[in-house]
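Down below is the structure, laid out as structure tokens.
Note that this complex is displayed minus one protein chain, with the remaining chains in position.
Moving on, here comes chain A:
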Amino acid sequence: MTPILRGSALTRSYGPTLALRGVDVELSPGEILAVTGPSGCGKSTLLHCLSGILTPDSGAVHYRDADLTTRSEADRSKLRRTEFGVLFQYGQLVPELTAAENVALPLLLAGTGRRAAREAATSWLDRFGVADCADQRPGTMSGGQQQRCAVARALVTEPAVLFADEPTGSLDTVTGETVLTEIVRTARERGMAVLLVTHDARVAGYADRELVLLDGAADPSGLGIGIGS
């Protein structure tokens, strides 16, 4: 199958820190790829480069036929609103908005009417068992409730690609499963591709394939530590 998303020879530094040193990655429609590896190996940086939030120092990111690295920020942010769902590792909800408003926001930005957006938001909150929080602001919700709300917000636009950075980090096993099962179901039913960043083998178990990073590069041993070191 032709990949829907492809990153080639991606590099990215933060000052003197080389966070990515030549990573190749491909995602097909409906495919779930786990990105794993020890803390600081470059997982979040890779996710940010592939979703157009960060520009790599070199290399290319192709979404369908377009090279994101040569597009304007306006183009890329439109793509993120319409085609991508992004779930950040930390702090994602708008603190001034209620849970339902947070989830409805991407739809409103995409031009959906208020009423339809609100209905969709409520139904997604319900799917993750946080419908009761619909009218609460993030500050009054538990960490896990906020996280489920953020997953709902990332899925509400029915994106073609979901970028999920530790989507179950603050969830207990069974609640985490609800979220992952819903992500898998959406991937299978609608062909949504998923980049699933995690340090947890049980979460990586939901993926079709795994890319292990070590120090900003693919680690062929899969152990997140250099063989022979």
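The rule is simple: a residue touches a chain if its C-beta (ideal position, glycine included) is under 8 Å from a C-beta of that chain, and two chains touch if they have at least 3 such contacts; residues count from 1.
Everything below uses one rule, namely that contacts and distances are computed from a predicted model.
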Can you pick, from "Manganese transport system membrane protein MntC", "Secreted protein", "PadR family transcriptional regulator" or "Lipid-transfer protein", the UniProt protein name of the chain not displayed?
"PadR family transcriptional regulator"
For the full complex, which residue in A:Val61, A:Val194 or A:Ala207 touches the chain that was left out?
A:Ala207
Touch residues of chain A, complete complex, unshown partner:
180-181, 184, 201-202, 204-208, 210, 221-225, 227-228
